[in-house]
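Please read the structure below before turning to the comments.
A single protein chain has been omitted; all remaining protein chains appear in their positions.
Letters A, B and C mark the chains as written, and numbering starts fresh at 1 in each.
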Amino acid sequence: MFETGHFATLWRNMAVALGLEVDFVPTDWRHGVDPEVVEQKLVEDKGHRIKSVMAVHNETSTGVTSKIPPVRAAMDRAGHPALLMVDTISSLASIDYRHQEWGVDVTVGCSQKGLMLPPGLGLNAISEKALQASKSAKLPQSFWDWEAMLTANKIGFFPYTPATNLLYGLQEAIHMLEEEGLPNVFARHDRHAEATRRAVQAWGLEVLCADPQEYSSSLTAVMMPEGYDADALLDTILKKFDMCLGIGLGKVKGKIFRIGHLGHFNDLMLAGTLSGIEMGLSLAGIPFSKAGTAAALEYLADTLG
Amino acid sequence: MFETGHFATLWRNMAVALGLEVDFVPTDWRHGVDPEVVEQKLVEDKGHRIKSVMAVHNETSTGVTSKIPPVRAAMDRAGHPALLMVDTISSLASIDYRHQEWGVDVTVGCSQKGLMLPPGLGLNAISEKALQASKSAKLPQSFWDWEAMLTANKIGFFPYTPATNLLYGLQEAIHMLEEEGLPNVFARHDRHAEATRRAVQAWGLEVLCADPQEYSSSLTAVMMPEGYDADALLDTILKKFDMCLGIGLGKVKGKIFRIGHLGHFNDLMLAGTLSGIEMGLSLAGIPFSKAGTAAALEYLADTLG
Amino acid sequence: MFETGHFATLWRNMAVALGLEVDFVPTDWRHGVDPEVVEQKLVEDKGHRIKSVMAVHNETSTGVTSKIPPVRAAMDRAGHPALLMVDTISSLASIDYRHQEWGVDVTVGCSQKGLMLPPGLGLNAISEKALQASKSAKLPQSFWDWEAMLTANKIGFFPYTPATNLLYGLQEAIHMLEEEGLPNVFARHDRHAEATRRAVQAWGLEVLCADPQEYSSSLTAVMMPEGYDADALLDTILKKFDMCLGIGLGKVKGKIFRIGHLGHFNDLMLAGTLSGIEMGLSLAGIPFSKAGTAAALEYLADTLG
Partner (left out) sequence: MFETGHFATLWRNMAVALGLEVDFVPTDWRHGVDPEVVEQKLVEDKGHRIKSVMAVHNETSTGVTSKIPPVRAAMDRAGHPALLMVDTISSLASIDYRHQEWGVDVTVGCSQKGLMLPPGLGLNAISEKALQASKSAKLPQSFWDWEAMLTANKIGFFPYTPATNLLYGLQEAIHMLEEEGLPNVFARHDRHAEATRRAVQAWGLEVLCADPQEYSSSLTAVMMPEGYDADALLDTILKKFDMCLGIGLGKVKGKIFRIGHLGHFNDLMLAGTLSGIEMGLSLAGIPFSKAGTAAALEYLADTLG
């Protein structure tokens, strides 16, 4: 598992809590999964002790989107039987992702981000290979016991109390996404992400994600100038403008803030968001240039469909 | 009655339709009620044929807010018994207004603007003098027959089917307004109106309302440069940014557009609104300076409580 | 206009308030419109002073449904040019009604009964003949000025502020009605009305509507035994069971209560309603037989589709 940020760390901790041995690859939180490291580790694992390669597609805490197909290719080159498991919490329905086409074995998603619903639904896509592995696995399984769910789902039921209200919401969310067209949804988020990065650059600040190939289209993490506290800035923005931005988590706490631009989001919401940050930066006495919102607006106006 | 805009005209038409004789004072739609004209007309009306002076407090179609106390003072100076009737459709709960203190006889309001509710409730405040007048009036009365409403209201009922859902909404709206405090609500709208006017000025455009004493705090009407169609601009903004601004009505159709900043509205909503207009002006090829949003943001940041 | 109950009286009062001369035919509130009286009055009106025959299709205050086609036939036999105007407030979308097929000139409906919405929408169907008449009419017109509405509606607009939220609700209500099928909706209400009458009969009470041909399928008014106050009964039911039934209005105040069974209503809601009344009758010490709910349930079980 790769340490691309706070949520990768949480997944690691959960796996460890469940008694799993985890080979956790430390990173600088500014880059995604490195397929070469995956290949090397798998090649070295002659005894096939590694059961699964786990990656977070879009790290919610850093705004880094790992490329999954190269990871799959690395695994294939190594000829290793490990499963590929991917967390799509903050990318599902916001950033292009292809469970089957990319050869992923287990994909985990949720209701409360790109699907525009309240939290409460976890969504799993499972390959035949993963299903077989789960049947022979000796690990404790409870929430992750797919069998009960698969059996009941076939006849239209849930083995436990279903979140019926969210299932109706999911139906409507999917209808909305199909009405817009998934490619258009992805393009919309790409465009808002680019506009956000132009604002960040014009402010004279830096995006946390260091590799343009890995920029996230659903959120952008922004680094504070040395010596300025991100949490104090967000506190000011919350109090003055009633806008809640994402704080830095884990090892970047206080050093970054995060701008979400996913789900039901449009040009003017982004304009309002960036305006609030720009005014907040002023109020917090942070050295920056006021040209950010204007730069984003210019890009948005230039790229209208 | 004074022609301060489209809605004053509608009221005139309704009055005429009900068989009333109306002395309608034409204006340029850029100014409010002139108390001197009121005084003069009443002084000349030796026979007291004039039954009522009717004014629109805040003209929704022009963004002109007439000063009501000077009108009352003019009526008092003339010593004339006419009633004073005021339309507060787009000012109630957004701009300071005092039915009793200002000596108004009939005030008409609604649910769907400053009270932040769907349309469906009409609100009337009635002086004792107006109530007496309605009892002796010979005019056809149906919706305006206050007696049935007053009798039923006393015991907690309505004479007809009440919009119960809106009454619950009204209770919550009043709770929200009291929680913020009406003076704070008014100050919030004053500040957003000033920020809007600064944006208009920075764009190089002109506010329709010609007298700064009569600027509306709930909406701002903006004049288009000669030769440019406001409706085409709004159509572009609606299609590109999913934002619906107010068109010009009546004799200013196509010549102005209107920016609403009333009800449940905050700094970042205004920032999004102005950003959408600024991008729309660009797209529509209208000659303007892009400095509007920035000017508004600067004012907003400088005047935070 | 026929006095079939309280709402017919209200319409009369409104017409009088608007300065109209009304020939109001008094009735016992237990029968609907008598076509023979209509024919006779029109035949006698050689000078065509009568401009309109007005009827309430389903009297909400009495549960009497007037037959409209015989009224039309009577008018045709008399060869009189008067318009036929019908109030369908509590029948629209609950009881079969055919504006065009029955030759009605003006039909008035609303959102808050059979259309299952909050109050706030008035719906008018207007014949070409009525439209022409309105153009030459000399009456004061304001809310009833169809021209402004017709012109704006053609291009998808309203001349005044529309109740947009209710229009969305109307779209969904119509979708629900079409999904069930209007004939099924009408049959559902017919069946619930018959079950209700069987309960009333089994209780040993009497239905206000005296003519089985005129029984209402959307509500049933029940006569109290001599010497017992209906309002006291309803007060007990409200306090003990949180159920609000219709009180007697106008000249039947205190003498009847009304059971609504229209709109979104099913067998078990009716069972709950009748159970509440049955327990209420017990609590209020009214002489009756407890066999009502059981009789209704038996009929419902016997007539399931």
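Assume a residue touches a chain if its C-beta (ideal position, glycine included) is under 8 Å from a C-beta of that chain, and two chains touch if they have at least 3 such contacts.
Predicted model only: the values in this text are computed from it and were never measured.
Taking every chain of the complex into account, the omitted one touches A, C. Within chain A, the residues in touch with the undisplayed chain are 10, 14, 17-19, 110, 112, 118-120, 140-143, 145, 160-166. Residues of chain C in contact with the chain left out of this view: 240-243, 266-269, 271-273, 275-276, 278-279, 282-283, 290, 293-294, 297, 300-301, 304.
Assume only the chains that are shown with their structure count from here on.
The minimal number of chain-to-chain contact steps leading from chain A to chain C is 2.
Mean C-alpha positions place chain A and chain C at a centre distance of 57 Å. A straight line joining the Cα centres of chain B and chain C is 38 Å long. Centroids of chain A and chain B (each the mean of its C-alpha atoms) stand 47 Å apart. Along chain B, no residue makes contact with two or more other chains.
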